[in-house]
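Before I ask anything, let me first share the structure, which is written out below as structure tokens.
Of the protein chains in this complex, all but one are displayed in their positions.
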């Protein structure tokens, strides 16, 4: 179960509120690279964790809990970017371009963006769980497969795209408070990438953990094509050379080679449609 | 641009059609672990590929093209499991349990499952781009970040969960044709896991490619917390030891340690609501 | 604006309530082939109708209004299939298989289907706006393009898949009341198919209305390939002959022929990534 | 920020694992009446809270934090229902109906349900953030309007449908552990209904808080129709009498009456389409 | 069943078409606070209505029917804001900023917003069933629980957020026609809030209708925690005092108090993974 402290994990300050930047930050809340995703992903991986050693369950929960606080920081940052606090500063701000647009003043409203999105219409100037384009986060992005190694790679993928996003937000930021907040978040993503890969290491590294799932006997998979790169290019578009076209495979269990793809199967034939299946008569007989 | 051969990449045979199994196979078509996802993900990564060396663009396209053929195999397998071809065999089949259910005969219709889903109502006994629960595939699952290393980990994640799914389908299969088809697909997933990791290897391995993105100067991230495991557990729920709590980090650029999480930030204060913002009066003054 | 009469457009009777059939009917309410779709599609086409003659706006509204009543009939049919009224009949029914399952009695509950879905958990035995698999209807399926001829073909498509669905439901029905209701709905779909095609006829038929939009001067489209069938098959998979491979086109404005597809364009080259774009270093220089 | 204790808020015990019941419980996790919804809704309402008094922000956070623990309890309950622990009990279980179906043994696999859904294929026998039909939870259901009173009614609605769901699950449960868990959750929903209504009370009750938002001067709304019930029924379908058709309104600011609805507006005329707008020629001139 | 009159319920006039405002209005059509939602919600509540007294079924249908006309008014308002009618006025308009942007003229096109969204590309300058950010309305937002009191609170929530939205749109409007239309809609929302609460009143008010569902014997819920506010804050973040922390509960059936949250449950233990479940080997034994 869970507890909270009403203080933030790390300071969130905004000197110059910027509603355009608020919207960009939404990607880090409700985007697929964002914090709701990692929070919920680690939660569900922890809650469904099976195995003789509870350490992975526990470890996942520590980080899942940390991530709730990251959503909180970003939600606070969005709200602060949407308005100056206290209120009278907003009025001052209203004379200049974008901020004015959000306030509804004069021609500036046609600067558009602020006016349109749901920060104005739906939330009363606060964050909401959607991405920078207003697409709500959808929980099908919570990957929790029941296979520990697969889950760790899902987590590395999430933290890799997450740090790429945080870097882009950092590069786009002008406010020192936002730069400071993001330089902390980028650091946490660095650790989280390292942390999930360390679990792969504990599982024996690429040799021990792969192919995923390692509990399936490789003798039962097709032995002719399990380390072949399939070349699907026509003349002039042949496959390029790379670490994946020759030499021992990274799991130490095969040798890479190139296979020029050819059809090994039949022309499919599904037969006619059934008489009562709602097809056209011409499909039936 | 693209060409096709009307033969399948690998044989798809079904001796004993099984509509329940057809539905399970849908997960490998339209599930987030399925083939539409990897096909489209590699396509978009290839089409958006930037960098001085076109080899990664090219390599991605070879595999993307291979994956279209995997969707085709699975779609064929679904259709064959939904009906025996030619048609008269279906009538024979109608005397036994489940197959009968799909046909609409007698009490068997109450065996339910076949009757309800959209294989009967919406597709005329064919595959459709949805998962085993009928949830349509949604393209937000196509991860193509513009960062090559992040994309490779997204691909490893996709092929890891993909092979886990294929193994579960193999274990649940009774038909030798389905076992044969899946033992080929499992082998391809083995290679694809190896293939994307080989790109990380070419980029210099964990030391060269991480933290992702490696183009962001680490000096600009928070140096105090970039290799700390944050412990968010109260007394009795402390963080477990692991490869990630001490020793050099896997990227060779830091040292793991444990940080007992504490609030470093403020209590957030957004101030009162604006008078014309549609809040309650009590929130405004 | 709108009015209602509390009586149904056509009688809806259920002699033998069947919760499995209730679920199948959901496809006709909230499926993409269902009645919410056509109702809202015709509404939005009418509300957005432009042109010197208001007759199409008016005609669309007559049918849109009819369709609300179809949703109502189906919603009533679902509720009646979910329970016998009055309540004591339910208890009688509880002794037999499926109905018992829904009631929660004995082993029968493991007949499963009824127990699980949201008719039990979320609606208290009533219809909801989702398809037979519980996927909620999503309004992106409302096609209203602003082009009258395109909209008419969207409507034919909707009524064609709608009548296919209604026929499948009719074939799967055992209850005479459900057969009666559906034989009315199938008839209405017949008319609606005819009705939208009659608008194409009024616009001048295939020669007058096509290519859609007919307001774009065909002289501005590529004259070399506007009536070519593109053959994308490799050796052994050549394009079959058909009405579309030779002879005058149906719009009377061209001649069909076959073009063996070849790349006419370049190898794409997007150049390196920008330094501050969050790519890997190796993509940048 | 947040902390966790690895113990559950309340005991979760399952004597007789039941995969069908596991699926029903999913509705309370990822359904719109479920716990992810209330947890995230209260979080975002708290994080976006504006006003001179921080008590509502704080109060919301206490309950939001409680709700994470409810998701955790339900996720644990789903996993326990999917398998007996330790493993050898599963094998025993495999001889009987449903549990056997999940295990993949013999004919029992055709008992279907367990086989098909993603508990088997996607999660390795654990909970996932979707409803009882596998539809993933989508964050557009997080209502946080920036108006405190509107939010409180959204919360009452969530807890009312939530308690209805919990009662249905309680009525469908056979396992004493599940009954015990749910009798706790039902109690919490009782309190949460009371709690949000108490905020309305603090805001002055129906007279003080309504109409929402109470900061909009009612003098600016249409004074002729703001307490009229609009009758849209034709002859024979007239509006029934009720508390809402006569007497003082509940907010004390008007008097209910009935208005026979009539068109007060014009026939809409949008004019012809623009020449370059992709309409048919017939719509343009 | 339903009828229509081609005149609008209330006049919709636009003196100065404004495509930016058209987009804002979309929120009131296809947003979760919008009119499609309430229309369909009341329809489905009415169609699924059970109980000895048909008055609630009937009353819901009167208002559901009214709401179709509200969608119609807004759809008309969107179309009128997107273009001046007749066509030549548009050309005049093209010289000024925003309207020019929509028309595609000169630099103004970079004023952007109008250019991009689907009013130009997908609808030919008409409304579509999506919100102000183009996210299509999704029918999972139709709440119809089968419990009358729960449904009434869902309706109050819908009309409360709906009136907040309408007020924000009113405050953002410059056109007198739009102000007039909205001052009517705001009035209707006032009544609708009152109307659904009047049903609660008829059911006996908070004492009679709550806790929802009132048909579940409260003796079966946990008696220790059903009126406790759970405090989940650590030291320094204790729960604030309020109407909900002491005194009699609003339903008259308990006494509010504060409970300092503690884990009452166990540390979850799901045991090892099954051998054939696709887990990693390390999770199995």
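Letters A, B, C, D and E name the chains as they come in the text, with residue numbers starting at 1 for each one.
Quick note on the criterion: a contact is a pair of C-beta atoms (placed from the backbone, for glycine too) under 8 Å apart; a residue touches a chain by one contact, two chains touch by 3 or more.
Just so you know, these numbers come straight off a predicted model, no measurement behind them.
Participant: Hey, which of A:207, A:255 or A:283 is the one touching the hidden chain?
Facilitator: Considering the complete complex, A:283 is the one touching the chain left out.
Participant: By the contact definition given up top, give the residues of subunit E that touch the hidden chain.
Facilitator: These residues of subunit E touch the chain that is not shown: 1-7, 47-54, 57, 104, 109-113, 115-118, 120-122, 124, 130, 133-136, 145-149, 203, 209, 212-216.
Participant: Which subunit B residues touch the hidden chain?
Facilitator: Residues of subunit B in contact with the hidden chain: 1-9, 30, 36, 40, 43-44, 47-48, 50, 58, 61-62, 65-66, 68-69, 71-72, 75-76, 79, 122-130, 136-140, 142, 144-147.
Participant: Just checking the interface: what residues of subunit C touch the absent partner chain?
Facilitator: Residues of subunit C in contact with the hidden chain: 3, 5-12, 32-33, 54-55, 58-59, 61-63, 65-66, 73, 76, 79-80, 83, 85-87, 90, 104, 124-126, 135, 138, 140-141, 143, 145-147, 149-150, 153-154, 156-157, 160-161, 163-164, 167, 170, 183-184, 186-191, 193-195, 197-199, 201-202, 206, 210-213, 216, 218, 220-234, 237, 239-244, 249-251, 254, 256, 261, 263-274, 276-279.
Following the convention adopted for this analysis, only the chains that are shown with their structure count from here on.
Participant: Where are there more C-beta contacts: A-C or C-D?
Facilitator: Higher C-beta contact count between the two pairs: C-D.
Participant: How many angstrom between the C-alpha centroids of subunit D and subunit B?
Facilitator: 28
Participant: What is the distance in Å between the mean C-alpha positions of subunit B and subunit E?
Facilitator: So the centre of subunit B lies 33 Å away from the centre of subunit E.
Participant: Suppose each chain is reduced to the average of its Cα coordinates; what separation in Å results between subunit D and subunit E?
Facilitator: Taking the mean C-alpha position of each chain, the two centres sit 12 Å apart.
Participant: If you look at subunit A, which of its residues touch at least two other chains?
Facilitator: Answer for subunit A, listing residues that touch two or more other chains: 1-9, 47-48, 50, 54, 58, 61-62, 65-66, 76, 79, 104, 122, 124-126, 130, 135-136, 138, 140, 145-147, 149, 164, 167, 212-213, 216, 276-278.
Participant: Linking chains that touch, what shape results: line, ring, star, complete or other?
Facilitator: Contact pattern: complete, every chain touching every other.
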